[in-house]
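Sharing a structure here in structure tokens format.
All protein chains but one are shown in place.
Right, chain A next:
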Amino acid sequence: MTQSLLHQILDYANRANPYPIYEQLRKTPVHHDDGGPYVISTYYEIRSLLHDPRISSDARNLASTAGDPLAEPAQEEESALPPGFLRLDPPEHDRLRRMTNRPFGPPHSPHRVDGMRGELHDIVSGLVDGIGDPGRIDLVEQFSYPFPVTVICRLLGVPREDESRFHTWADTIAASLDPDPDADPTERGKGANDARMQLGMYLAGLIEERRKNPGDDMLSQLATAKGEDGSMTTMELLSTAALLLIAGHETTVNLITNGMLTLLRHPDVLQRLREDPRLAVPVVEELLRFEPPVQLVPQRTTLADIEVRGVTIPKGASLWLVLASGNRDPQRFEDPDRFDPDRPDNQHLGLGSGIHSCFGAPLARLEAQFALAELARRLENPRLLEDPPPYRQNAVLRGPRHLHISCDGIRP
């Protein structure tokens, strides 16, 4: 009996290289096994669904979650935060995203991300300085993992002395998103809930404090904003802060780790990057296409019966949009399985598209560019100790659990 394609995607045995399954999948651009989600795998279909106003990101519009192995159980605890704008439709989505953007990006804050360059550089070089034994480095533990949490802390304005607590909560929450089949699920769930709760309480306290003594960090500005959209409630603020932390953590970790892995598999590109750090820009774009940290977007549903490529998807159905497969669609990308930073017109789906397209994109890009350029410059003759590396369980936020490398030394 062959396993259904859906289960092959989720099967851990395929984590290191899911791309042949996606290729199979694309033969049926709208794939549906009885009762399961509708899986969309071709570039143009994914792109148009991401712009389709008949598609909702709000789980309340799902007819049923039975049959969708990635559906999240409804949160029942009273302490649960309302969903962040990732899981909301307009107009609420637009309102919250606009308000969050006010202190983050143009037109109101065109310099926020750019202004973090110096800080990003310092964090990155600090992490590389601290690597220690060049003979055996776990790039995930020692570099990729701590980096984005530190960045979010600085962005939100978490005081330095609290950063380590923040890291602990983020780790616990991230681990719960990556079920280890050997661990006890109830224990893990409880740990994550505790972490969420403590994080929530910590942030609530910080928000109170910032309301009284606002700085120019994002949390202060969000807490004190009085724009055309009014201001956020404390609950909205909490879920937005949590969203920024969660959406910007594992994703960035994986982009950097996948990035280094891919560069080590393509030494010619690594060499070019070492010689010219500006190459980091197209390298990161191509990575977002070639090894996207968000492999698929599972939380979408139809508000009406819709037809895609001759298949009628009924109202309330759950959809998976397999971004990583669309990124390898030969109808859109020439020679799609080749890693080629010189690719022209690289409009990948790695950061989504449409109204939910990645909010943190400018920051995520900059983080990855700094990280990879610095690693390329400073690691002397780096080599993979294990290929493929061990992966995390998670099929959606896919990336190595460890990336063991060695090098001859670390340049100053």
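The criterion applied here is as follows: a contact is a pair of C-beta atoms (placed from the backbone, for glycine too) under 8 Å apart; a residue touches a chain by one contact, two chains touch by 3 or more; residues count from 1.
Following the convention adopted for this analysis, contacts and distances are computed from a predicted model.
Entry comment: the absent subunit's protein name, as recorded by UniProt, is "FAD-dependent oxidoreductase", drawn from "Nitrate reductase gamma subunit", "FAD-dependent oxidoreductase", "FAD-binding protein" or "Glutamate/aspartate import permease protein GltK". Across A:23, A:52 or A:209, the residue that sits in touch with the chain not pictured is A:52. Residue A:90 is the one among A:90, A:230 or A:330 that touches the chain not shown. Contact with the omitted chain, checked across A:86, A:306 or A:403, is made by A:306. On the side of chain A, the interface with the absent chain consists of residues 47-48, 51-56, 89-91, 94, 303-304, 306, 354-355, 357, using the contact rule stated above.
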